[in-house]
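Shown here: the complex without one of its protein chains, the others still in place.
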Amino acid sequence: MNWFAGIDLGSAYSKGVIVRDSEIVASHVIRSGSDYGAAAEVIRMELTERAGLSQDDVLHTIAAGSGADSVSFAGRTSSDIVCTARGVHSIFPQARTVVDVANLSTKAIRLDSEGTVTNFTVSEKCAAGGGRLIEVIANILRVDLVEFGRIAARSENPIEFGTGCAVFGESEAITRVSEGVPKEDIAAGVNRALARRISSLVKKVRMEEPCVICGGGALHMALIQALESELKVDLLVPPIPQITTAFGAAILARVAATEEKT
Amino acid sequence: MYYAGVDIGSTMTKVVVIDGSDDLLSVIKGPTGPEHRQLANQAMAQALEQASLQIDDIAFIVATGYGRINVPFADLQMTELSCHARGVSILFPDARTAIDIGGQDAKCMKISSGRLVNFVMNDKCAAGTGRFLEVTAAALGINLEEMGDLSLRATERVEISSLCTVFAQQEVVALLSRGEKLENIVAGIHSALAGRISTLARRLAIEPRVVLTGGGAKNTGMVEAMKEKLGCAISVPEEPLITGAIGAAVLGKEICLKTADEHGTPPAKPRRLERATFFKEEYP
Amino acid sequence: MSVDKGKKSINRLDSMRPLRAKVNETYLKSLEAIQAGKPAVWGMLNFYYGDPILKAMDIEVVYPENYGAIAAAMGVAQQYLDRADADGFPTHLCGYSLTTLGYASRMMRELDGQIPPEAPLGGMPRPLFLMSSAAVCDARYKWFQSLGRYMDAPVWTLEAPSPGVNEFFIDGNYDRMVDMGVKHLKDFVSFVEGMVGRKMDWDKLDSTANLMIEVNRVWHEVNELRKAKPCPMHSRDFWSAMPAALFLAGDLEDSLNLYRDMCREVKDRVDSHTGAIPEEKYRLVFAELPPWHSLNFFDKLAERGWNFVIESFGYRPPIPIDLSGIADPLERITRFNLQFFAGYYEDARKQNVLGGAFAYPYLKYAREWKCDGALLHPLISCRSASTHLPYVSDMLMEELQVPSLSIEGDIVDLRLFDPEDALARAEPFEETMRYYKKMREQKGLDW
Partner (left out) sequence: MADDCEGLGKARQIYSDRSLRARELKAEGRRIIGYPCVYVPIEMLTALGLIPYRSCGDIREPVTEADRALPGSFCPIMRNCLDCALKSKDDFLDGVVAIHSSDPQEKTARVWQSYTDYPYFHFIDMPVTVRPEAVEYFRGQLDDLKKTLEAFSGKALTESKLEEAIESHNRQRSLVRQLHELTKPSPPLISGTELIQVVKALMSLPVAEGNDLLAEVMSEVKNRTDGPTRKGARLLTWGSTLDSIEIMQVFEANSNVVMDESCGGIRAYRAEVQNSADPLEGLASYYLKEITCARTFRQAELGESRKDYARDLQSRFGYLKGIIREWQVSGVIMLLVRYCDPFAFEMPSLKDYLDSLGVPSTYIEYDYTLGALAPLRTRVEAFLETIS
């Protein structure tokens, strides 16, 4: 049988996928921690175990993400943007725009009917528009991410968020708390601020529907809703959004292997 | 007569009660949560209990810090800058410069005859605040407390871009996976932050004695780095966290006595602590 | 010489090397002269306007902008940046300006006018006066004005008109620009005469002006040859060779011959279909200041077939203009300086691109040099070289279906530019460029 693996080592989370043909047979997500190499090994073991395979069963592995070079067992590395595009394409072949909301940065990608990247843009460094902001603020408000979304949905008048910096978003939230602003308005304000920053990225690549949101940020319903109202479209969400890039890497691995054969 | 200072900082909340001769009767410290009002009441109640006093025994209460507006029972609110300056000058009467490395900002204060006369603050970029340490520590998978001792074991110092806290996380992880020694990275982190803060401090002509307060002052590695960057000796209070609260209490005392002189009686204000529990869900 | 370069994937021009050597040599010569006590002037990029005056009067000029880049590359900038910060200058100001403000602060307030010992390449001496320019960036004349906190050297700010695209063509506007320019230069000349206590040698100015114009005409011709496929000359050669024409470094007769040699070599390459890189798959335009400290990053891109065929509007020679009929050298200089921008206005108006002199040239380059993509390099602390880039990228896409890749960097915080990160984007951008090649075909654009 032909199994292929994709590993996506991000700054905050590491994800892995094993596919057979285009079927996901195993996937796994862990915190990257401070050692990419170790994280990659953990994922590799967990994946093969879950798939009931030995490591040699996996014919080819492609690694992507900021830690890609630390994946010793990968055949080669590939750009996370290309992987994300391929991953989305195999899940939603009709997709033309992708928003990948990672922990620190956000990418907007355009693709054509073959899943080829036709345009993309990445968030500016100092306005790190990523899921981190939500994690940080949820922590301030002492609510988990589910609760965060729940209270945000209740807000009548979300606050305005000035800064794009995740760390200063935190100070801002704290000062708002001290001003006695209700939690839900802060939560909703964060989502809206993030959604706005993401939507201007998407506009830069000239969004075309259907539009998919993936990456860790796609786990936040409230963010998705905020983004949908900013962009005035319905967003498609993959079943396990944070592994989309790893999945794409695995698909690429399969393609690469078959190309080598022929 | 007794006086209290309540300092609701971005990460920690501190309350002190002092008597007429500035002796500490109680010191309460706890993490700042999202419900400041309850927190203030709760912490105050604990402080009173520790000093075995009633709320009405307290002649004057000054609130300071981020959450100062959420202390319902306070007689006066003052900025953390004035309170820090006053607190430092109480602990070190000859102090001329105070540097406070807090969780959300860094402040440098000039002190003259026990009062704040000038200040600079960094709250523009997190790279110059205590958060830089917390965030990078987390990225390295170590505790904030370990950092100081770790950095003292450094054989050399790794250059860390002090540009941005958010991206410094990635940088330090990359350094680790490149095989840099953990202690050398930590030393690099301290020196990067110390560089930022000493530059900020230089906006005020620095005069000895220089006193370092706030969470950053509890970090030996940070203190060493600051000494090096400033090129002068640095004093650190026994408990650097409560400087602001002490200053608040003392300023309260002084205001109280002043009005007492002017009007014969100190400003009496009936006050009551709301029954409080930590993190009570505010929104049913 | 080219043997050790052989490994490199960019096939550099041999004729570029003497030009680069000449610039370094000129720098050292003027340094010696200065150390021997010859007065020096601090200047800034002013587009052939003030430089020929100083050159004709044989005055040594040092350029804090260039020195800021050197200080950054040599890793000594940080202490000057910190000093400027400590002196109260906001940290989001231009990194070069903060570097020299910190430098001046150290030199004047700590070292009583002596050049700081740690200063690389002999440092910058106390100036006789400062020549600033309003061109391109208003932070620049405010920067030189701010140096007055530290030094008693007077500042002359050169005016630099920049009207709107349509307004440029209103009757009489151009003549008034010339008129102001000439009057302004006249006063500048007498100011300089007063400062150095010497009179202007007008014949020398006349020949200097002519040489400056001719050098830049040849230099422009060289770059026109790069329209050929494959492109015979890479941006790296442009940046290496440009200072002799842009800052009028060294003897202009020599420069003229060296640029002619370059023209010959490039022409030979065109005739023999020799490209600047082994296999030209993609032709790119590079927008604004390059990452001086990690230029080898272009070699990695060259391996992928990326050829950089045109670049940096801010450093280009003006589109040639015949000024032989203009008797007054000051007027010739003025018109040549105006041509740096004005050369594009006519064309810009025809295309109805109103984005101004800074945006339009990139459309022209992409069209005429047949570019598949643009690599934009926005700089956190250099707004004037960055603010127009989103608009440029938008226009390139709107008008020409040419995509852009934007990689952030900075002029002093070199760590900000991440070559790895940049290379990670190369693969998807190649897909993007291939896609828009098809789009252009559908639109009937011929590249």
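Assorted remarks:
When the chains are written out, they are named A, B and C in that same order, and each has its own residue count from 1.
Operating definition for what follows: a residue touches a chain if its C-beta (ideal position, glycine included) is under 8 Å from a C-beta of that chain, and two chains touch if they have at least 3 such contacts.
Quick caveat: nothing in here was measured; it's all calculated off a predicted structure.
Shown chains touched by the hidden chain across the complete assembly: A, B, C. For the chain left out of this panel, the touching residue among A:Arg20, A:Arg50 or A:Arg196 is A:Arg196. Considering C:Gly102, C:Pro161, C:Gly409 or C:Pro428, the position touching the chain not shown turns out to be C:Pro161 (whole complex).
Considering the full assembly, C:Arg383 is the residue among C:Lys204, C:Lys229 or C:Arg383 that touches the omitted chain. Which of C:Glu65, C:Asp87 or C:Asp237 touches the hidden chain is settled by the complete complex: it is C:Asp87. For subunit C, the residues touching the chain absent from view are 87-90, 92-94, 97, 134, 137-139, 141-143, 145-146, 148-149, 151-157, 159, 161-167, 170-173, 176-177, 179-180, 183-184, 187, 190-191, 194-195, 353-356, 358-359, 378, 380, 383-384, 386-391, 394. One chain is missing from the display, and on subunit A it is touched by residues 124, 126-127, 160-164, 168, 171-172, 175-176, 178-179, 193, 196, 199-200, 203-204, 230. Although one chain is not shown, part of subunit B still touches it, namely residues 66, 78-82, 105, 115-119, 121, 123-124.
Basically, only the chains that are shown with their structure count from here on.
Looking at contact counts per chain pair, the maximum sits at A-B.
With centres defined as mean CA coordinates, subunit C is found 40 Å away from subunit A.
In terms of their C-alpha centroids, the spacing between subunit B and subunit C amounts to 49 Å. Residues of subunit B in contact with at least two other chains: 125. Residue positions of subunit C touching 2 or more other chains: 416.
Here subunit B touches subunit C in the complex through residues 124-125, 161, 163, 195, 199-200, 202-203, going by the rule given at the top. In the complex of the two chains, the subunit A residues touching subunit B come out as 11, 32-37, 66-67, 70, 104, 125-126, 128, 132, 140-142, 151, 154, 165-168, 170-171, 174-175, 177-180, 182-184. Subunit C contributes residues 380, 390, 397, 403, 406, 408, 416, 424-429, 431-432, 434-436 to its touches with subunit A in the complex.
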